[in-house]
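Since the structure comes first, as structure tokens, the remarks are kept for the end.
Here the complex is missing a single protein chain, while all its other protein chains stay put.
So that you can tell them apart, the chains are marked A, B and C in the order they are listed, and the count of residues begins at 1 in each.
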Amino acid sequence: MEVTILVQATDKAFEILEKARNDARELLYSSAKLTSETRSLEERRKARDFLSGAQRSRLTLRNFAITSVLLFAFWIILSARFDAFHLTLGIICSLLVAYLSHDLLFSNIRLGDARVRARRFFAAAPWFLGQIFSANLHVAYLALSPKMPVDPQIIRFKTKLESDISWVALANSITLTPGTITVDIREGEFFVHALDRKVAYDLSTGEMEDRIAHVLMEADHIYIQDVLDVARIFGALK
Amino acid sequence: MDLQQIVSIPFLLVGFFFFLAATIGLLRFPDFFCRLHATGKGDTMAVLLSLIGLSVYEGFSLTGLKLIFIAVFMFLAQPTATHAISRAAMRCGQEPWIKGKAKTQ
Amino acid sequence: MTRVTDDIIIRTVARVLIPFIQLYALYVIMHGHHSPGGGFQGGVIFGASFILYLLTHGLEEAKARMSEMKAGLFSSFGLLIYSGIGLLCLIMGSNYLDYGRLSTILRVIPAQARSLGILGVEIGVGIAVMAVMFSIFFDIATGGEPPGGEESFGDRDG
Partner (left out) sequence: MGNFFLYLGMGLFVLVFLCLYRASFGPGVLNRIAGICAIGTKTLVILLLMGFIYNRVEMFIDISMVYALLNFIGTITAAKYLEMKGEA
């Protein structure tokens, strides 16, 4: 009786020991695998760093080239003299300025979609110009009317745009359009001074934000304009 | 009087009208921020219209293109300058005037 | 005045405008002999572009682009170009800054030599004016601290 219990107990003890040894081996193996994995990850990251260094220098070269070409076009428009001497001066000057400040003009702009962006910009420009014109009529009316019905107030809203270029575009077009001035931007929150209640309401519908997001191709939201485009294409297909 | 001159005159006159409105706004509005509305918007539009009128008068040449460049520059620079002043005013603790309050400034 | 501004609008617009301002300054310098402007005006515009950079990107980045020592060297270098051309004329046997005699070196007719000489003088004046303008603004903005002395003179006017 006691012997069988003893045998069972030793069996159990052996079992536990075996299991523990297996666990330990597995742990050891997995840790070894982990270290090798981390090493390979490290190597891969190093390779990627090297690659991105190459990419960065290529990007710098591209920025340099584009900046100097743009500046040379600007020089030709400014100079309006087409003899060899002045063109040579122009090439020297644009290369010099591109060397001095090639990282300023295109520091964080993706250039791949420039054509789409330009097309959308020219498509959206008449709307913006119309808005600016109506804004000026509004201000002129307010300034010239004898009672001067202004009711200024500060409104604040959080934008969903992300890149700083589109923030700047939004802020400058807010400043230019009906009765509103961008006073401050703090961490994506716009403080806007509005001349009366109606324009504050107009701004809060967010149409301008959508348009700018559409022009500058901000990712990951759906824009009204895109939906309209798709609907038009669908209708044409039908 | 050829066609270019006839086209350019209305642009210049409308631009002058906006200049006038901006100046009167600058003089009449009750507080600093409202005055900025007048100068920031009115002057930009007026300069744009005047430059378009002048470049139409000049005709299609490199000088006209330069005028367009000045217009683009003003379009970038004027809202930025307005924003800079208004931000400075906000940081300096200027309270915007609200309807019903006594006119201080 | 020398701290980095946290205003994204002014910084971005300045970043876009600065290369064009610099090219315009060079245009004013180079076309000084047949349009208004010249060395002084172009140098002032070039210095203004650096001042705009300092205002928007702060003292440290502006120093990386154009330190005080570089500004001093450039001002001397511009003066060297100016007086060098003048002395060259003197050595060639005519008056100071009388460019007509340079035609024997440049192998062109005297009228063209005058034009080229004026261009060289204007480049020298432009470089000197740009550097002096920038260093004056630098001194005013930092309150006249010696270069490399204290790290934290950005906080003085905060």
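Rule of thumb we're sticking to: a contact is a pair of C-beta atoms (placed from the backbone, for glycine too) under 8 Å apart; a residue touches a chain by one contact, two chains touch by 3 or more.
From a predicted model like this one, the values you see are computed outputs, not experimental measurements.
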Touching partners, among the displayed chains, of the absent chain: B, C
Which of C:Leu55, C:Ala71 or C:Ala113 contacts the chain that the document leaves out: C:Leu55
Positions on subunit C contacted by the hidden chain, ascending: 1, 3, 5, 10, 14, 21, 24, 28, 35-37, 41, 45, 48, 51-52, 55-56, 157-158
Positions on subunit B contacted by the hidden chain, ascending: 1, 5, 9, 12, 15-16, 19-20, 22-24, 26-27, 32, 35-36, 39, 43-44, 46-47, 50-51, 54, 57-58, 63, 66-67, 69-70, 73-74, 77-78, 80-82, 84-85, 87-89, 91-94, 105
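Everything that follows uses one rule, which is that only the chains that are shown with their structure count from here on.
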Computed distance of Cα centres, subunit C from subunit A, in Å: 35
CA centroid of subunit B to CA centroid of subunit C, Å: 32
Subunit A and subunit B, separation of their C-alpha mean positions in angstrom: 30
Of all residues in subunit B, the ones touching two or more other chains: 76, 80, 83, 87
Contacts with two or more other chains, residues of subunit C listed in rising order: 7, 9, 13, 16
Footprint of subunit B on subunit C - complex, ascending: 7, 9-10, 13, 16-17
Residues of subunit A touching subunit B in the complex: 77-78, 80, 132-133, 135-136, 139-140, 142-144, 148, 150-154, 171-172, 175-176, 179, 181-184, 191, 193, 195
Subunit B - residues contacting subunit C, complex: 73, 76-77, 80, 83-84, 87
